[in-house]
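All protein chains but one are shown at their positions in the complex.
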Amino acid sequence: MRLRLVLRGREPRWLVVLLIAIAVVIVFAVTAGPIRLAGANPRAAYQRYLITPLTSFTSFTEVLLASTPLLFTGLAVAIAFRAGYWNIGGEGQFLAGATGAVATGFAFPGLPAALAIPAGLLGGVVAGMLWGVVPAWLRATWGIDEVVTTLLLNPVALLGVQALVTGPWRNSQTGFAVSDSLAPGYALPTVIPDSSVHLGFPLAVLLAALIWIVMSRTVTGLRVRAVGLSPDAAAFSGIGVRKVHFGAALISAGIAGLGGAVQVLGVTHQLTPQVSDSYGYTGIVVATLGGLSALGVLLVGLLLGNITVGAQNASLALQLPPQMGQIISSSLLLAVVGMLVFRRYRIVRAPRDTAHQGGAE
Amino acid sequence: MNDPVQPAPGPGGPVSGGPGSGGQGSGSEPIAPLIELVGIRKSFGDLVVNDGVDLAVDHGQVHALLGENGAGKTTLMRILYGLTRFDDGAIRVDGAPVRIASPADAIAAGIGMVTQHFSLVGTMTVAENVMLSGVGLGRVDRAGAVAAVTAAADRLGVAIDPGARIDRLSVGEQQRVEIVKALARECRLLILDEPTAVLVPQDVEALFGAIRRLTADGLGVLFISHKLGEVSRISDRVSVLRRGRIAGSVPAAGIEPRALAEMMVGRPTVGVRRTDRPAPLTAARDGSADGVGAEVEADLVAARGVDVGTAAGPDAAGERPAGTAAPQRLRPPALRLRELGLSGGTARGRDLLTDLNLVVQPGEIVGMAGVSGNGQSELVQLLSGLRRPSRGTVEVNGIDVTGASPQRMIAAGLGRITEDRHASVVPGLTVEQNLVLEDAATFRRGPFLDSGAVRRHASALIERFNIKAAPTDPIGALSGGNMQKVLLARALAREPVALVASQPTRGLDVGAAEFVHTQLLQRRAAGGGLLLVSEDLDELLALSDRIVVIYAGRIVGDLTIEQADPRTLGLLMTGQRLDEGEVA
Partner (left out) sequence: MNLPLWAMVTAMLTTATPLVFGALGELVTERAGVLNLGIEGTMYAGAFVGVLVAGSSGSVWIGLLAALVTGVLAGLFVGVFTVTLGVNQHVAGIGTTLLLIASCNFASRLLYGGGSVPQVPKFSQLLPDVPVASQYLLTYLAFLIVAPAMFVLLRSTGFGLRVRAVGDNPEAADAAGISVARTRYAALGLGGMLMAAGGAFITLAMLGTFTLNITNGRGWVCIALVIFARWRVIPAVLGGLLFAAVDALQLQLVITPQFAGIPQQLMSALPYLVVIGALVVAGRSLRYPGAYLKPYRRT
């Protein structure tokens, strides 16, 4: 007996929920082996990953903190992908944004907080856009595949950060490969007492709301969606496809850069090569799992933030290497997109012995 | 209504070899048909496409399968060739049941197929394409493939360069490669799916010659078509498929075209024709070379004749004498192309469009005939604002829109209906969103989209154009006909001064095509100027006031409707010059 995929007549509403549930079960099943191999009990591990972070106020605030950079990179990727521009350079743009914020801080060390914070964030946005403009421009003028150019600029950005912190920005006190700390005016205020949750989190939520309104309620949003869904038809309808691609690419890169700036002003207060923990790449996971919608990004960003905190927790408590968090998020991505295929297709058994039916390939 | 037609033979019933095959095989009478389909059933979801089809083809027989678009012909052929899996029924070769689950099975059973969309890999050579079926994994036998191509071409009576790359060949040449491919695999039954749809009349003759040569060798041919004329000329037996069932099967000799036509469409009259000129089609066809074919086709057209005098409006019909364009002098031309040129961006070095001069007056339909690939798509893209001309100017309603964006072209009063429906709508968006996409800015309230206005606009158009969909349905779920109605609604809602319609009825069923034709004529009656680009000569002859012919990017003929007949158009379409006497 072989199996094959057949187009469904109609799609029941409960199906999506069921498919995601199956995807989650698959992730549990495939990660259970490695967790056991590491000497931990899978059930206890998942308790740590999913439940423990929500059980105390402190760890819950850590979830919000951990999700903040993911919300920015997730929104950045969602906007670009929605428009059909495959920006996979969020990592580099995030690093560029962090660098831009630090550069602003070094250039104007004496600014009061009311000016320093907007200036630092703006520096990040501009730097992110600068990092994203070259691929966007190459795509718009010569049609050069942005997937490759944005990808290639990621290692370049990391090398650039390393060059800065081992060169001109090397720490003047310790001599380590990290920059000096920014002036205190550049620190984002905390928004929840007794926690390190900073202004960046509400900023991300606000941004998500704004993007959601623009995409679903405005003429611009309709045009961007049209371009992403069918560039040919959009062009035929008088929409400037290149302009939309270029605009989405710049805004996407700017948001990723903003994420980098927020991380610097809110968390690290200095430039380090580790300022991005693959946030740019994880943003692709967040955006895709969130269905490229701003609200979806918000939910998935929080979930992955939860798993990140849980992974750190499990690393300490169960000696489970924290990379398990990334294994879970990437396998969740693959399992969900794989399962969602069955929203439109169903599996049919094709018995081998009947004369007229073939097998799946 | 099936009176003149024999009932379809049952699965076990006697199926006589066509009379045309009598020349060969008279000594050894075949016991079982070459190929037999028994009770084939296939449905896609709720839609039943083949509902118990029985069909048999004999050795040396040309068996025509007639049917309208959507009758289930193509699905049946894909089943026979293993491209579509069927739900129930059986296939027999020489009386023995065979399992055809993939094209490989079909090839092994001696079945070859040539579809309208060629199964050729454009970046490979003729020989490589021939090698492709049944190729192993190891080193390929290039010399053997070259020899096979040459041998099959000889059998076919044509010359083919085995080393030529497919994407550099003409459509007619590619079709020959397809037939060569099937012959090289030693097929015994050749399925030809609407083979003449892509050919000019002259190439059709060559194809028919080849078919006769092949059937004389004992090859069976299953010839799928919706054109009665060619069917009666080439086939030995005709079966008619309607709504997934065989509506009848008759020998081609003594065929009753009108009855076949009715059997095919299931009702006595369909189609649209203009009443403001006396049957130019029939008159033109009388003088054409092939009496039988033309007569039958004209009969079919006559059978489809429908009075659209009311649709076109009494004013239009009364005001204008038959067959002549009567431009309204005070208004600028609806569309004027001056010395329009488009350079080819490719290595070919040939211009895609050269010195195009064309005027479409208000209240006039100018037809543009031509074999596909002679610059029509480029012209339509250019008029859609998707490409910029290299030279020359475009005016819409007296406004210069040369090289303008689609938005400005629309604003100047140009409506566009292109051949590729799926490149004109955004499948993921809803019907109402697609309807406002071209001028979304006018449905704005503050920074937001005015969803109430969008809904009202869509509902009004859905009612006016009889679109079977709700405003919030995703447009990708609509049938081809309904999707075309949405496009028509979007273009006509703005009452365009000039309308460019390219292949507006391709792939539509009769009812939908009729609706489109009526709408186009109404636009003409209301004073719109139409450029109708079509490969369907019947459509052009039925609707146009004038017909221009495009060949190799140039307009090579500009004929009044009285001058236009299929033979003349065919000559022009293939780039032949006309002697003075021929256009008359």
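Lettered A and B in written order, each chain numbered from 1.
To be clear about the criterion, a contact is a pair of C-beta atoms (placed from the backbone, for glycine too) under 8 Å apart; a residue touches a chain by one contact, two chains touch by 3 or more.
The model shown is predicted, which means the values in this text are computed figures rather than measured ones.
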item: Selected residue (touches chain absent from view) among B:134, B:373 or B:447; value: B:134
item: Selected residue (touches chain absent from view) among B:38, B:56, B:113 or B:383; value: B:113
item: Residue numbers in chain B that touch the chain omitted from display; value: 78, 81, 83-84, 102-104, 107, 113, 117-124, 128-129, 131-140, 142, 345
item: Interface with the unshown chain - residue positions in chain A; value: 5, 34, 37-38, 86, 88, 134, 138, 142-145, 147-149, 151-156, 159-160, 162-164, 166-167, 278, 281-282, 284-285, 288, 321, 323-324, 326-327, 329-331, 333-334, 337-338, 340-341, 360-361
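The rule is short, and it goes like this: only the chains that are shown with their structure count from here on.
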item: CA centroid of chain A to CA centroid of chain B, Å; value: 48
item: Chain A-facing residues of chain B, complex; value: 44-46, 82, 85-86, 89-91, 97-102, 384-386, 405-407, 409-410, 416, 418, 420, 422-429, 433, 437-438, 440-441, 443-444, 447-449
item: Interface residues, chain A side, partner chain B - complex; value: 7, 9, 217-219, 221-223, 225-226, 229-230, 232-240, 355-359
